[in-house]
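The other protein chains are all here in position, but one chain of the complex has been omitted.
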Amino acid sequence: MGKQAELLAMIGVVPVLASVLTAALGPRVLKHRSHWPTLAALGYALVLSIAMLFSMSEGSSYTAGFEWLNMGRMDIPVRLVADPLTAIMLVTVHAVALLVAIFSVGYMHDDPGYARYFSVFSLFVFCMVMLVMANNFLMLFIFWEGVGLCSYLLIGFWYQKPAAAAAARKAFLVNRIGDFGLLIAVFLIWTQFGTLNFAEVFRQLDYRYLAEGKPFDGAIVVGERMLTHAQIVGWPLLTICICLMLGAMGKSAQFPLHVWLPDAMEGPTPASALIHAATMVTAGVYLVARCTPIFIHAPQAQALLAVVGAVTALVAALIALTQNDLKRIMAYSTVSQLGYMFMALGSAAGNPNLATFAVIAAIFHLFTHAFFKALLFLGCGSVMHAMGGVIDLRRIGGLKKLMPWTHLTFAIGAAGLAGIPPLAGFWSKDEILVSLNQASHGSPYGLLFTLILGIAILTAFLTAFYTGRAYFLAFWGPERIPEEAGHHAHESGRWMLIPLFGLAAGTVLVGILFGTPTHLFEHFLTQSESLPKFQAVHGSGMIVLVSILAAGGGAGLAAIFYQLRPELPSRMAQAAWRFYDYSSHRFYLDEILGLILVRPLKGLAAFIQLFDLHVVDGLVDWVGQVPGYLGQWFRPVQNGLLQFYALASLLGLAVFVIVLLAKF
Amino acid sequence: MQGVYEWMIEASRWVRPEMLLLLAGSGYFLAAVFVSAKSRSWAIASLLIVLLAAIWLPSGDADFATPASFFRHDSFSHFLRGLGLGLGAALILLSWDRIPDRCAAEYFGCLLLIIAGVNLVSAANDLIALFLALELVSIPTYVLLYLLRADDAAQEATLKYFFLSVFSAALLLYGLSFLYGATGSTNLEVLRGAVRQWLEQESTSASSTLPPTLLIAMIMIVAALGFRVTAAPFHFYAPDVYQGAPLLPVTLLSLIPKVAGFAGLYQIVSATLLIPGADAAASPLAASASGLFWIVALVSMFMGNLMGLWQDDLKRLLAYSGIAHAGYMIVGLGTGCSSGMIVEGLAGLFFYLIVYSAMTLGVFAILIALQSRDRTVVNVDDLAGLSKSHPILAVVMACFLFCLMGLPPTAGFLAKLNLFLAAWNTEQRLYRVLALVMAVNAAIGAWYYLRVVGVMFLRDAVKPLSVRVTWPAWIVILLCLFIVFWLFFQPNTTWTWMEAITQRR
Amino acid sequence: MSQAILPNYLIVGAILFGLGAIGFLSRRNLILMFLSAEMMLQGVALNLVGFGGHHKNYQGQAFVIFMLTVAACEAALALALILVLFRNRKTLDVSVWQDLREANQDPVQDESPLLLEPEMTPMHFPRLTPAGLRPDQAASPEEAATRG
Partner (left out) sequence: MDKCLLLMMIFAPLLAAVVVLLLGSNQLVRIRQVSLAAALLSLLCALHVAWHYQSATGRTAEEPFASDPAFEIRVPWLSYLPSPSGAPSPSIEFHLGVDGLSLWLIVLTALLMVSAVLISWKSIQTNPSGYYALLMLLASGMLGVFCALDIVLFYIFFEFTLLPLFFLIGLWGGPQKRYAARKFFLYTLAGSLVTLVGLVAIVLSLVGQGQPMTFSLPELARQVAIQPLPGELQQWIFLALFAGLAIKVPLFPFHTWLPLAHVEAPTAGSVLLAGVLLKLGTYGFLRLCIPMVPLASVQIGLPLVGVLATVGILYGSFCALAQTDIKKMVAYSSVAHLGFCMLGLFALNAEGMSGALLQMVNHGLSTGLLFLLVGMIYDRYHTRQMTALGGLNQRMPILGLIMMFTCLSSIGLPGLNGFVGEFLCLSGMFARHPIYAVWGTLGIILGAWYLLTFVMKCFHGPLKEPHVAEGAIIPDMDRRELSATLPLVALCLWIGLYPKPFLDRMKPEMEALSQRIKQAQKVQVYR
């Protein structure tokens, strides 16, 4: 226990130290060596988190922590906790972060904000690990916003670029919408359960009580009210879940809050790889997985989760089909894959026994996705670096020979994303399909999940297709190098290649090592105390076959379209011109959101401003003038006539006499 | 029964300072025929005489009142006579070099008579003495009003003041005659005894047999003295007269008749309403009177403040301000009509009277000091840029104006606070409403005072003022300033004194 | 004095007072206004005397004496003042004195002129016969004027 506690604390402390150190010393002292604190810290933290992973068999661990906020019934300590779910997240984050950091050394080497970059980078890692290690909802929320801040800072890293500045603001604002939901959820949890501690909340919602249909013995004391179990499980829980989901949707870029993620690609590519592909965007998935004990009680919310996931996955995949910006394709792909994870998480709707398996599937996909998506992004980064920042597929091509290593690793990553066996993506995607398949049988939402399963398979096909398209367009065909590339047009250096190799190795291996072949991942994750009892679900051959077919079909079609018969795509585009148009304009989602949300609100603001100026302030001024008007009204009395004065006085006197005599 | 001679000795025993003033004043008129002296000499002489009178003023420790005496001396009159002499001295100082030599003797003579008059009002122990003292204030005032300047405006002001004053004197006398008629004596102590006796009978008998004469007397007297203190609806002359008359008499007019009026009102009220030991609620007369004062206070406050908003002429503005302040003070008088309070409305009234005197005198003193031959200060806008040309004077003026608004840290705040406390403490819903009305009025009033402050500080003068302030004016101004702050920071002595004087009777 | 008489005094006093007040309000001649005010004082005097009789003491009468003194004093002042005013405006009408009033108010216009507008034609004053002359020998004023 003690040793684990120290581990946890160190994992938390080390990156923030690196961040502060870099920020303090970076610009003046470290300069081009600013990456060292970060690399050292991440390396150390990775070792620690692997150690943590292996010590997980001893059960969850806690640090002692300290009081952070204690007022009234609100008692929030800073206390770290690690269970298998956390451990997996920690390892993922640290591994990817370390590799991305190494890549960044090469990628960012002559940027004036070098130190700033690494400082924020470390800060991000700190926030991310604290997010997954938090033991209560408030801490989670704090670091949830913390990663959002880092995301904001990194997207707007090149703040001189108006697009970057706008993208950063957009990301923050859209995330704030999600955070609004999360904050409401936190308030509701606090008022309903009287605590924000995960364990406490989950204990009050113990699955057994629900399964046995028994009420709690006694009632939960919430504030001054006494709530019975039935009261809690009703609409409050559903509201909590929907609010939590809103938060997750914001952070994990689910439809319709996904609009910020593609824009976020304005930031440095390694940052996109880490934050907007591998780690931060999965925080939503983590949140929902963490809150599984709550979600179980709200099957409607879970179904909604799956629907949102399905819509997101499909829409993002459709948009990705026609994008020309390599990074943007990857961004939409990330959105799509996150949709996948949401589908998986939602698949336990009305079928509590499936919950653990669903979580495992989602988290496993998160795990594998981190590797191959980071790999793909870094590959993009490598290309971008070589092409002088140009990443438009219409302007580059045939880089196979120029950048062989990049090509190879990109191919592995693409295959992983497309779900080609035996790479990581295949195994995790397969599990999700299995989970969905299971959900479509024997749950109240069977029909819905059948549909979602169909969407998932369609999405798998589309994924393979657009991945293949990107891959073929960039690396095959005649060599096209834009003039911006200049002398950069060569294979990247060691700093950038080593991470590519590392991630490629991960993409190849993690599926086989931990996935269905060994069930290591499953076994490990089921040790989590908060997850319901695990019930193994066995995949069917049918699903595997369909999955392989979809992946292969998509990839093959891409090969045909963009390698063998390059004239086909334009003909297709003409045939389906309207669809092509919609897709390439991202279904006009940004515009629609702008039209129904942003512009009315801005109009409202302008109106309120006028209202304030003329109505509210006018009213105040008017009231201020009332005494003046009254005075004006009395002024004729002072007409200067002596006898009138005497008369008025006498009249006043008469009134007094009459009034007072009448009283007697 | 004493002989006439003893009676006169008895009557004059307590009023030696006033006799000195009267003799001196009359002497001036006489001497002016034979002696031609500089205005300054008359001023010095007057100041010395006032100082001598102040030294002669018997101490206020013991109450020498005897039922039969024409005058009396107790802590109340001691205080008010002190106030009267102080105001007189201040007025003399303000007049220092500003009176043309030709009419200096008459001016200062009248001033001394007025001071004597105001003192006698508070020393009077008889209705006749009270009436005479009030007339002693009025009659020289008529002279003063057109002594200094004989233009149309001054004449019109005098005309209005004179005629309405005579009118009000008639009302007063009518009221006093009924008071005498109801009780059978003009002596205030006897009168008090009679009312007390009547009240005792009243409490034993079931039916209410208040003689309506007493009530009519009350109303008439309130109306007449309301004229002196510029309480609405008897205030009409004030704006016109203030505007028309020269500054010095206006200063006098805004202070002395108010002091005299409130002293007179207190004399009457304390004799007929404030019966020690009698329960306020049991006296229907007290209830009627407090109702009467309620209306008068309400109307005065609103009239003064609402009309004040529109004024450009400084003197006219101050007239309305005076009307409003009279309203505030009458709140104190009204609350004073019910007894058994911790915070006495009457003590509040006299505390307010001191503060009012200090701050109004201060404002007028500054206005007087700013007058010069080539640049008169008539309108509010004439003060523009004062903060540039006379920064200290502007700050002092602002202090007085904030005091008039009732803002801390000036005594104006405590004065209003005491009235608030008194008004709320009456346990009568009506007076609580009045407290609220006071608050509203203080806010309205703040508008026009602030306007003056704003003009002084925030605007630049078209033609800057270049007058040098003379030392007598400085003395008065700084003394007023001192009082305005001292009464805020050290109110306790004064307040205890005020409580004492109003508890004595 | 018996009880029954007092009300009579009071009533007459009140009537005098009221008449005076009405006169004060309705007369526009300054002198008549002042006389009306004096009439109010007479009402009061009657009251005081009546009450004095009722209460069988002299205080009421003493009061009246003092009051009369004051009234005389005021009358002197009034006449002086009115003289000055008349010199200035050549009329005794009180309503010409309304320059001091609230700013931006129209002056109150007379609908009917003063009933007793003083004649501004040259007046004929009687002359005493100089010493040493018989009355019939005295020249008429006109002749005296022409003679210089």
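Which chain is which? They are A, B and C, in the order written, and residues in each are numbered from 1.
Quick note on the criterion: a residue touches a chain if its C-beta (ideal position, glycine included) is under 8 Å from a C-beta of that chain, and two chains touch if they have at least 3 such contacts.
Because the structure is a prediction, the values reported are computed rather than measured.
Shown chains touched by the hidden one, complex as a whole: A, B. In the complete assembly, the contact with the undisplayed chain comes from A:L173, out of A:L173, A:L447 or A:L545. Note on the undisplayed chain: of the listed residues A:F124, A:F141, A:F198 or A:F342, the one touching it is A:F141. The omitted chain makes contact with just one of the residues B:I256, B:A446, B:A461 or B:I501: B:A446. Touching the chain that is not shown, out of B:F131, B:F234 or B:F457: B:F457 (per the contact rule at the top). Screening B:S36, B:S372 or B:T496 against the full complex identifies B:T496 as the residue touching the chain left out.
Touch with the chain omitted from the figure is made, among A:L39, A:A165, A:I560 or A:V637, by A:A165. The omitted chain makes contact with chain A at the following residues, 67-74, 138, 141-146, 149, 156, 159-162, 164-166, 168-169, 172-173, 176-177, 179-180, 183-184, 186-188, 190-191, 223-224, 601-602, 604-606, 608-609, 612, 616-617, 619-620, 624.
By the touch criterion stated above, the residues of chain B touching the omitted chain are 340, 342-344, 402, 405, 407-409, 413-414, 417, 420-421, 424-425, 427, 432, 435-436, 438-440, 442-443, 446-447, 450-451, 454, 457-459, 491-492, 495-496, 499, 503.
FYI, only the chains that are shown with their structure count from here on.
Every chain gets a centre from its CA atoms, and the centre nearest the mean of all protein CA atoms is that of B. The pair with more inter-chain C-beta contacts, choosing from B-C and A-B, is B-C.
Measuring from the averaged C-alpha position of chain A to that of chain C gives a distance of 100 Å. Measuring from the averaged C-alpha position of chain B to that of chain C gives a distance of 30 Å. A straight line joining the Cα centres of chain A and chain B is 78 Å long. Contact with two or more other chains is made by residues 159-160, 163, 167, 239-240, 307, 310 of chain B. Annotation for chain A: residues touching 2 or more other chains are 635, 638, 640, 642, 644, 646. The residues of chain B lying in touch with chain C in their complex are 127-128, 131-132, 135, 139, 142-143, 146, 150, 152-153, 155-160, 162-163, 166-167, 169-170, 173-174, 176-178, 180-181, 184-187, 239-241, 243-244, 307, 310-313. Contacts from chain C toward chain B in the complex involve residues 10, 13, 17, 20-21, 24, 30, 33-34, 37, 40-41, 43-44, 47-48, 50-52, 54-55, 57, 59-60, 62-63, 66-67, 70, 73-74, 77-78, 81, 84-85, 88, 94, 97-103. Residue ranges on chain A touching chain C, taken from their complex, read 635-636, 638-644, 646-647, 650.
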